[in-house]
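Structure below; questions to follow.
Excluded from the complex is one protein chain; the other protein chains are retained at their positions.
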Amino acid sequence: MSYTLRINGEDRVVQDATISESLLFVLRERLGLPGTKGACEQGECGSCTVVMDGEAVCSCLVLAAGAIGADVRTIEAVSPAGEYNAVQEAFIAEGGVQCGFCTPGLVVAVQHLLDRTPDPSDLEIKEAISGNICRCTGYGRVFAAVRAARDARRAGAT
Amino acid sequence: MSTATRTDAPPRGGTLGDSARRPDAGPKVQGRFSFSSDAWATNMLWGATLRSTHAHARIVAVDVSAALAINGVSCVLTADDVPGLPTYGLIDADQPVFARDVVRYVGEPIAAVAADHPETCRRALEAIRVEYEPLPALTDPLRAADPATAPIHPRGNVLRHQRIRRGDPDATGPIVVEGTYEIGMQDQAFLGLEAALAMPDDDGAGLELYVATQWLHEDRKQIAACLALDPERVRLTLGGVGGAFGAREDISLQVHCALLCLRTRRPIKMQYGREESFLGHVHRHPARIWMRHHAERDGTLVKVEAKFWLDGGAYASTSSAVLINAITHAQGPYRCEHAVVDGWALRTNNPPCGAMRGFGVVQACFAHESQMDRVAAAAGLDPVEVRLRNAMHTGDRLITGQVVDSVAPVERCIRETAEIPLPAPLAPGADPLDLPGGSGLAAEQSRVRRGVGWGVSIKNLMYSEGFDDSSTARVQLSGGIATLEFATAEVGQGFLVLAQQIARTVLGVDRVVLAPIRTYVGSAGSTSASRQTWMSGGAVDGACRIARERLFEAVGEEHGIDPIRLAIDGTDVVDTAGTLRVPVAEATNARTFTGEFEHHHRPTGELDADGQGDCHVAFAFVAHRAVVDVDLDLGLVKVVQVATAQDVGRVLNPLAALGQLEGGIAQGLGLAVMEEIVLQDGRMRNPTFTDYLLPTSLDAPEVVARFVEEPEPMAPLGAKGIGEPPCISVTPAIVAAIRAATGRDLVRVPVRPQDVCL
Partner (left out) sequence: MTTTGVVVVADSLDEALEAAARHPDAVLLQGGTDVMVEVNIHHRRPGAYVALRRVAELRRWHVDEEARTVTIGAGVPYGDMEREPLRGLVPALAEAARTVGSPQIRAAGSLGGNLGTCSPAGDALPVLSALDAIVHLRSREGSRDVAVHDFMRGVKRNDRRPGEIITAVTLPLLRGWQGYAKVGVRNAMVISAASACLAWDRDAGAVRVALGAVGPTVIRCREAEAWLAGAADLRGAAVPAATATEFGRRVGLEARPIDDHRSTAAYRRHAVAVLAERLLRRGGGGA
C-alpha cells in the first residue's frame, strides 16, 4: 500500500508498505529518518517519542497508515545539523548523554515538556520523563540537563 | 606568526581533569549519530533467527522447504551450512552456531533466514518445521552439581569448580553468623538492541561487518573460525553502540549475519527485537551463596566460609571467569586470614549467563555485606564501625594469598560516605510522587518507615588468571592535529572524550580526530572489567608519548637543544631550560609524527588447587550508604538517597565520572528492588519491558557522590577503572536499608513486595 504522511512539515510518500507497519518503522526504514529510536516495541521506553498533532507519543504504537493527516515532528526537526537548541545544548553540557540511544526520545519529550510547561518543578520534570528509560545515566545528569534547559529558556535561549 | 596562530586557536576542548565535552554528544542529541541499527545499504536483505521453543529437546528433523518457497525469501541456513567451527564461545567454544541434534535452552538458534522484509522473515520462521523430542530439562543448578544427574552436554554439567583454602580451616571465634543468599537473574537491558549490517566483498570470500560489540577483535576471531575464513577477510567496524554492560561481549547475531551475507552475496541487516534480545544475549548469573563468618567478640573477622552455586545456563560463555571473580572476592574489602570457600559454575537448561557489570562480584558482595551486618549485630557494633574495623589496607592479602598492592582507601571511602549529610525526613503531607509507589497513590505516609543501610566493595580491574588483555593505539600528529586510531569499543562510557583529553594533554593540540573504530589496528581488548581507561587510556597515552618524543627530537635537532629539555606547555613546545617556545601546530606543520603503543598490564597467574595465586591485576573500592522509605503494609520501596565515596585513583573527567557512578547506582538499585528475569522450566516469563522493570526517573534516588583521589601508581594515568564498582555494593546497601526499616531478614534480591510485608 502507498500513502502520504506529513512529517516535519513535508508531505512524504510511503510506497509499497505493508499494512501493519508502525510509524517508527516507516520513519526509520522507509523515509530515511533514523533519528527516532526503537528499544521495546511496546511503549515502555520512550526512545521512539515523536510529537504528533501537538502531543508527545510513542511512534512504535502509532499505525503508520493510520497517521494520515497527522502532523508529525521528529528529532530531525528539532534543530538544523550542527546547531543545538537549548535542550540539546543542555544535554551536551550537563553530561546527559552516554550511549545516547535514549537521547533523541528524551530531547523530544523534554522539548515538549518545556513548550507546554516552561517552568516545571523537579517533580514535574521527573514525572514528565518517567516514560523515557535511560539505562546508562541513572538520570542524574539528565535531570541536570532539563533544569539547565529550563533555566536557559527562561533566560531567553530558544 | 606564532602569536597569531595562538590567538586564533580555538578554546581548548579539554585536557585531563576537565569535564570535556564528548565528541559524540552533538550527533546523539540530534538523532544524527549512527547506531548499528541505523546502518542501511541499498539492495540489502533482512536476516532473522529461528529459536528453540524447548528448554531441552532432541531435534528429530528440521524442514525448511516451506520457508524457502515463500516469495521474498532468499535463503535459510541451518547447522549444515556452517562451513567452519560449528560452535563459538569466549572461553570454551561450546555454543553451537545453530543447534544440530539437540537444543539446550529456550531461545537457542536453530536456523536463520534472509528475506526482503522483516515481515517476510517472520513468515519464513513460522514456516520452518522443527520436530522436537522433548527431554527432561535440568533447570536447578543444585541438581546440576549432583554427580548423579545425567549430563546435558558432552562436557558435563560442572562448568568449573574451584576451591580456596587459606590459613587454618578450623579457626573460629566467639561470633559465628551464617546465611544463605539468593541473587536473581538480571539482564543488562541496554537500550540499543543487537544489530549488525554485513557487506559482502566483491569476490564473496570476505565481508565487512558493522556491529555493536564490546570487543571487535574477539568477535572477528570467533566469526572467522565459524566461517572458515582468514581473519583478514573478516573486517569489523564498530556500529554505534547503545549500551552494553557485558551483554555484547559474547557473540549474538554476528555469525548468523555473516553467514547469510556470504551465502546471499547481499548486504544483510539483522536486528533483534526486545524479546529476542532477552533470548539472544547472556545474563547475570543467578546465584545461591551460603556464607559463614567467624569473628572475634569485637567484630574482627577471623574466617570466612562460603559455597557458591552459579547458574551458568546451557553454555559456558564466561562462567568460569565469573566464578573465579565471585569466590576470590568472598571476603569483601576486609582483612580475613582464614578461608574455606568452594564455588561451582553449573550447566543447566536455563538461558546462558555470562558477563554483566560487576562480573560475579555483585553476587559475592550481596552475601558478604549481608553477613557483615550480621557480624555487626552479633558484636553490638553499628554497620559503619564493623566495616571500619575490618577495612582492608594496601599490603593486606586476599584469601588467595595475593597481596593487595593497589591503593586501597577503603577506610577513607567509608568515612567520606558517612560524612555526607542524610536527606531530610519526609515532610508531612509529602507529594505522593515522593512516596513509595508514586502516582499509584498506594502508600500511606503514616505507614512509611525510613531505613539506612551500608555496602562496601572491592572489585578487580582488568582480566585475570594469566590473560594478557592488552590494548593498542596509534597516533598521527601533523599540522597541530592529532589523529587517533584504536579498536576500543565506545559503548557509551566515554572513552572517545577521554582519548581526546589524553592527546590534548600529551601532545599540546586542540584538535583530535578519531578514526573509525575497527579491526584495522591491533586489539584493544574488551570494553569490560573496568579496564579501558587503564588499558586503552594507557595505549593512547603511550602512543602519544612516542609521537611527542619524535617531535621533541625534531625540534631539538632544529634548535640544537637536547630533546630531554623539551616539554609541552599548553599548546606549545617549550624549552624547560631556555626560552624556546614553538606552537605544536607550527612544529608539526607539513610533517607528521607517529606513535603506536601496545599497552600490557603486569602479568597475572593462575590459581592453584587450593585457590592460591596472584590471579588479579589491581583493585578498586567503593562505599555506598542507602536511605529508603518503605510502606510497611504493602512492601513498596522508594530509594531516597544513595551516598557514595569511590576510590577512583584520579578523576580524568569529572562529569563523565559522575555519570558512571550515578548510572551504576541505578543498575544496582534495579537488582535490589525490581529487575529479574523470571524463569519457569527454563522459559522466560517476562522478556519485555512491560514485565522486566528498569528504574525510571521516578525511581532514581538522589545521588551524592565523592571521588576519593589517591592516584594509583600502577595505572598509566593514575586513574582506576570506575565502571563496575558503582553497581556492586549499592545493592546490599539498599537491601540493608529495607531490613533496617522493616526488621525483615531479607536474603534474596530483588526484594519483592511480598518479601517485605507478608
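We call the chains A and B, going by the order they appear; numbering starts again at 1 in every chain.
Note that contacts are C-beta pairs under 8 Å (C-beta built on N, C-alpha and C of every residue); 3 or more make two chains touch, one makes a residue touch a chain.
A quick note: this is a predicted structure, and the numbers were derived from the prediction, not measured.
Residue A:Glu127 is the one among A:Glu76, A:Glu89 or A:Glu127 that touches the chain not shown.
Residue B:Ser439 is the one among B:Ser65, B:Thr180, B:Ser439 or B:Thr576 that touches the chain missing from this view.
In the complete complex, the residue from B:Arg397, B:Arg415 or B:Arg752 that touches the missing chain is B:Arg752.
Listed for chain A, the residues touching the missing chain in the whole complex are 1, 3, 18-20, 22, 41-44, 46, 49, 55-58, 60-63, 65-70, 109, 127-128, 130-132. Annotation for chain B: contacts to the undisplayed chain at residues 71-72, 115-117, 119-120, 122, 273, 275, 433, 436-442, 444, 633-636, 638, 673-674, 678, 680, 685-686, 688, 690-691, 693, 695-699, 752-754, 757-758.
We take it that only the chains that are shown with their structure count from here on.
Inter-chain spacing, taken between the CA centroids of chain A and chain B, is 28 Å.
On the chain B side of its complex with chain A, the touching residues are 19, 21-22, 24-26, 28-35, 37-38, 40, 117, 119, 189-193, 240-245, 273-274, 431, 433-434, 439, 491-494, 655-656, 658-659, 662-667, 688-690, 694-698, 700, 703. Chain A makes touch with chain B in their complex at residues 18, 20, 28-29, 34-42, 44-45, 47, 74-76, 78-79, 81-82, 84, 87-88, 91-95, 97-104, 107, 123, 125-127, 129-143.
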